[in-house]
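With one protein chain withheld, the remaining protein chains of the complex are depicted in position.
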Amino acid sequence: MAAEEKFDVIVVGAGLAGSTAAYVLAKEGLQVLLIERGRQAGAKNMTGGIIYSRVVHEVFPNFWEEAPVERAITSYNIVFLGENSAVTLNLKAPGLGKPPYNAFSVLRAKFDRWIAGKAEEAGATLVTGVTVDELVMENGKVKGIKSGSDELLADVVIDAEGAKSLLVEKAGLRGDFKPEDVSVGVKELIELPEETVNERFNVGGGEGASYTLVGYTKGVAGGGFLYTNKASISLGIVARIDMLVEKQVKVHELIEDYKVHPFISKLIEGGNVAEYSAQIIHEGGIAQVPRLYSDGFLAAGSSACLLINNLFTLRGMDLAVASGAAAARAVLKAKERNDFSASSLSAYESLLREAFILTDMEAFRRTPSLLNNRRFFTVYPDLACSVMEELFSVNPAPSEKAFKVVRRHMKGKAGLLDVLRDLLGVYRAL
Amino acid sequence: MDKRLGLNKYEIDSESHIEVDKELCEKCEAKPCLFVCPAEVYKLEDGKLVYSYEDCLECGTCIIACKGMGRGAVNWRNPRGGFGIVYRYG
Partner (left out) sequence: MEIIVCAKYALDVAEIKIDPSGKPLLDGVPRRVSDIDKNAMEAAVNIKEKQGGTIKVVCFGPASAKEGLKELLAMGADEAYLVEDPSGGMLDTAATVEALAAAIQKIGSFDLILCGEATTDGYTGQVGPRLAGKLGIPQITYARNLNVEGNSVTAERDLEDAYETVKAPTPVLVSVTREINVPRIPSLMAILKASKKPMTIWKLEDLGLSKEKLEQVSTLQTVDLQGFAVERKRVVIKDKPVEEAVQELVSYLMKEKALGV
């Protein structure tokens, strides 16, 4: 079917990256079509749940005043899970619960609808319930999109389809993903009354806690998270695909293990599981980032593998917003020249640098290899727990000095040299 | 697993968005799909792979596992517009 309309830009996917790109472009008066395969924006999207505010605030000033955020995170925790115990590092910072805030927990079904609504308000045309199946290509140049038998052309296609990035592959910008670079994340949404969440996590109304969970994953590289929403908890785990196969472990078994761990079980007690969701996540770092643009085509958000995992924080959503905005700005520049070739669109890369995205990812380029080190999720969490347990319990036996205790527990699990090397690795990576 | 997936909302399409190349799949010994799919879409029945696309969470794991560690027999595409998993929370 021939197109009777012509859009300047077609954006594929009304997730965070796509809706932001459409918003920025429409605000500048471009004709933008935003296509989402879910019945509504957000219907297909899941995440762990913490969005860091700074970058989002730059594009949507004071977004927290109107966006459906769950809680402002004021309590940050890292938990090393042992067999029956847990060692927790906690940062309580009530100051982070005030504007401009550090981070919020969000639920995507609501949040994405809000941000897609912003794009519509700005003048973008949002079409939901439509899957983009193919790109229209001509001599390697992207000319438009195909959906079923419909074809629609545009000057530029911004691909914001998320982590599966099937179109990025079709555009020839990336090869196959490697199982060791990709994890699968699953999450259970556990409903609890708002007051129970406040009490249990010792937070005021509107404030919330985040827990990064380390260890207790049957030796599979990965880790977990537990975040508080208004009246629910997001409990999830991220596990590397190759290791699930190697260890023949199922990822949902790991979440079951979590739920009966004494540290976690008491936090979710009495809760009602209301949803089970899953998505892949690219953890290969900067090395995994594909070519970001070609003639008539740009990739933003997780379809460009933009993600930072530095062991403590997982940042994909704010990077999606920032890269969506950067892609839009690159298109605006290209529009001034009326040249949408790859070289004209290359401003995208410098804009991403200016927004600190690529620079941040480069700074953490060593963390993926850190995550390769099995001791971090097998030996150390357990070690931390058993050492602390021994140090804090009073026994009839003569007391030993702390370092000796550590050495004794390390025996057979990790050599001193390994530990020193690992420490150096952490130092370099972070 | 049934119970867990039963919590979710799906708009089930009459056509499958997953296809498995039987010949390739039969040659695959590792069958990584059996371990990695968080919805257990892929199962063995009498030694043969069966799959229930209706349960798919559209996470993308099987595409990568099958290509990278299996034989690339799984052909996964996005379900038609509006169909498949519908997250109420996400």
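Every chain is named by a letter (A and B) in the order it is written, and numbering of its residues begins at 1.
Just so it is clear, a residue touches a chain if its C-beta (ideal position, glycine included) is under 8 Å from a C-beta of that chain, and two chains touch if they have at least 3 such contacts.
All values derive from a computational prediction rather than experimental measurement.
Chemist: Among A:T20, A:S147 or A:S277, which residue is in contact with the omitted chain in the full complex?
Modeler: Checking each option in A:T20, A:S147 or A:S277, the one touching the absent chain turns out to be A:S147.
Chemist: For the full complex, which residue in A:V9, A:A22 or A:I35 touches the chain that was left out?
Modeler: Candidates A:V9, A:A22 or A:I35; residue touching the omitted chain: A:I35.
Chemist: May I ask you to list the residues on chain B that touch the chain which is not drawn?
Modeler: Within chain B, the residues touching the omitted chain are 2-3, 6, 9, 14, 80-82, 88.
Chemist: Please give every residue of chain A in contact with the chain that is not shown.
Modeler: Interface residues of chain A facing the absent chain: 1, 3-5, 33, 35, 125, 127, 129-130, 147-150, 152.
Quick note on the criterion: only the chains that are shown with their structure count from here on.
Chemist: Counting in whole Å, what is the centre-to-centre distance of chain A and chain B, each centre being its mean C-alpha position?
Modeler: Taking the mean C-alpha position of each chain, the two centres sit 23 Å apart.
Chemist: Which part of chain A faces chain B closely enough to touch in the complex?
Modeler: 37-39, 42-47, 107-109, 112, 128-131, 133, 147, 163-164, 166, 176-179, 182, 184-186, 188-189, 232, 241-242, 244-245, 248-252, 273-280
Chemist: Help me check something: in the complex, which residues belonging to chain B touch chain A?
Modeler: Touching chain A: residues 1, 4-5, 7-8, 11, 30, 32, 35-36, 38-40, 57-61, 63-65, 67-69, 77-82, 84-90 of chain B.
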